[in-house]
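Here you go, one structure.
The complex appears here minus one protein chain, its other protein chains still in place.
Let's turn to chain A:
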Amino acid sequence: MNKPNMEVTLGDVKLKNPIVTASGTFGFGREYGEFYDLSELGAICVKGLTLSPRQGNPPPRIAETPAGALNSVGLQNPGADAFILRELPWLRGHAVKVIANISGNTAEEYGVLAEKLSDAGVDMIEVNISCPNVKAGGLAFGTSPDSAALVTRTVRRHSRVPVMVKLSPNVTDITEIARAAAGEGADALSLINTLLGMRIDIRSRRPILKNNMGGLSGPAVFPVALRMVWQVKNAANLPILGMGGVASGEDAAEMMLAGASAVAVGTVCFSDPCAPLRIRRELEEYLHNEGVDSVSKLTGAVKPW
């Protein structure tokens, strides 16, 4: 059998393979670009961007957990203008799709960011309404269907490129939010963002994170993410970028079977810098062994009882 076809489409954006790097774990690509050619990836979701530069939260910003990590970076970034000026031209020098992740304090800010970044030539906008680590914006927009709809509508109106809305798992019913975004013209959904969590140092009786709480990622969240991707795929028939604890090609295959069109990897890169390429290779091997000629045939192919 020939090599399987690894091309996928994510909300009208064609990716040469389904492996995407998750926003916030990959900077703007420069660091991991020293380990391998970024054009091997399907797409890069860049670090979350805001209108003005953000300092982020005080340290410590990370705590290890069983099979996971909590982080509270707090959207530290140089601002969208600096990204467009200093980072995007460099990224565009690689044959890889660029997805800009945006966060605003108001719906209008999301609109301005979408316009700036789509004009600047990114391939897709990922609307972050699910960051657990900032006070304004972020998660506040992602926990009610009305505000999710408002932000999606605003971004859709200002963006010249496909719009993907990133959903939070920290809600009672994720399908409500998914349907709200879908109803306002989202081209795709990405999920899940991190799960709110906490760790305490029992000697000092202080939370390990200076922000007290943070977002949980890593293999610990994988089953939760998988369940939510499956629920959302059934509730809103939009392409999904599935993420949350994916650490192997088998995990990626599960994500796609549950309903994802592409898969983002993040925390696993901290221990294995070349994980995205390893996961792509393992996924190819799985397809080969299963006699599947095209990776896109996995999407939603789970056979529920």
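By our rule, a residue touches a chain if its C-beta (ideal position, glycine included) is under 8 Å from a C-beta of that chain, and two chains touch if they have at least 3 such contacts; residues count from 1.
Throughout what follows, contacts and distances are computed from a predicted model.
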- Message: For the chain not present in this complex, what protein name does its UniProt entry give, out of "Sugar ABC transporter ATP-binding protein", "Dihydroorotate dehydrogenase B (NAD(+)), electron transfer subunit", "Vitamin K epoxide reductase domain-containing protein" or "GvpL/GvpF family gas vesicle protein"?
- Response: "Dihydroorotate dehydrogenase B (NAD(+)), electron transfer subunit"
- Pick from A:T9, A:Q76 or A:N170: which residue touches the chain that isn't shown? A:Q76
- Out of A:Q55, A:T172 or A:N289, point to the residue that touches the absent chain in the complete complex. A:Q55
- Hidden-chain contact residue, picked from the options A:G79, A:G121, A:G183 or A:P273: A:P273
- Task: Could you list which residues of chain A touch the chain missing from the display?
- Result: 24-27, 30-32, 34-35, 47, 55-65, 67-69, 71, 73, 76, 208, 218-219, 267, 269-274
